[in-house]
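If you scroll down you'll find the structure; I have some questions about it.
Every protein chain but one is kept in place in this view of the complex.
Moving on to subunit A:
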């Protein structure tokens, strides 16, 4: 900003009084820039010109860098930013505690979902992994999936599969669980199943659960660090690269609601059972950033834009209207929702899996259980 003061000052002197009044920060060089570090799946929202315009009405220019939510909570130099906006409550709680922040904002949330293709759904239905909920959407059985991964089943070995005869294993594509929140949320739901349908609540449960679910990450091979990347692969490269991918529901719905043609007729949205809700939570470090959080939560225009980007907000009607308008195959009321573990327990699970990456040993021999 500093370098352009000379030029901008002359041009904008008249126009910026309002900003100064609103923000009281003494800045008189156009909208005040507030820079945050966010989960990558929210970048299209913050890049949307309508969102930028809505913020500018309130004298704010919001710039964002993306990073995995776990990176935001542990590795990113937060001093460079006015706010952090990870994609889950556990990561936000950690940052809130570390930075001694009084108030956080959870303006929107998304259930975790699976983006896949009709031929894949048909194969998985035959194999008993996918069933109809009777409520207008289909669910993906996590317990049966974990069994299949444990057996090392390959696509070309599934009975009646003529449409996707790939020699690779049946594995959900996820992001890197060591860095990214969407994979951590997936770990939360798989961990719930592996823990006998119960949230991991004690450190004693961690090694066994981590060992049991580790192959769903490790056996995939290289996984990308941010949630936008595998979803882009899904949209662009199709089932060859990404037959099914764990995403935030909003990622899929934003394209459905935009009607931009990127969701093609053979694409499908499934809900894992159980699923977890990803509560996108903004942790502000400055008064301006608090204003960003407040606007996201309260401003009708920004709330409406959030719904158009596929997020569920405190105003369920906006979301429901869009679903109805686009006849989206959306679960209005998800029943099978579980809570993610606390930050410490989730971190414990991730750290155990991280150790398996580092040691290079296969989980079965590592845990001894």
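The criterion applied here is as follows: a residue touches a chain if its C-beta (ideal position, glycine included) is under 8 Å from a C-beta of that chain, and two chains touch if they have at least 3 such contacts; residues count from 1.
We adopt the following convention: contacts and distances are computed from a predicted model.
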item: Options "L-arabinose transport system permease protein AraQ", "NADH-quinone oxidoreductase subunit G", "Ca-activated chloride channel family protein" or "Electron transfer flavoprotein small subunit": UniProt name of the undisplayed chain; value: "Ca-activated chloride channel family protein"
item: Sole contact to the chain not displayed, among A:65, A:147 or A:336; value: A:65
item: Selected from A:218, A:244, A:269 or A:346 as touching the chain missing from the view; value: A:218
item: Residues of subunit A (touch criterion as defined above) contacting the omitted chain; value: 1-7, 35, 40, 43, 47, 63, 65-67, 71, 75-77, 80, 152, 154, 166-169, 171, 179, 218-226, 229, 232-233, 235-242, 255, 260-262, 357, 360, 362
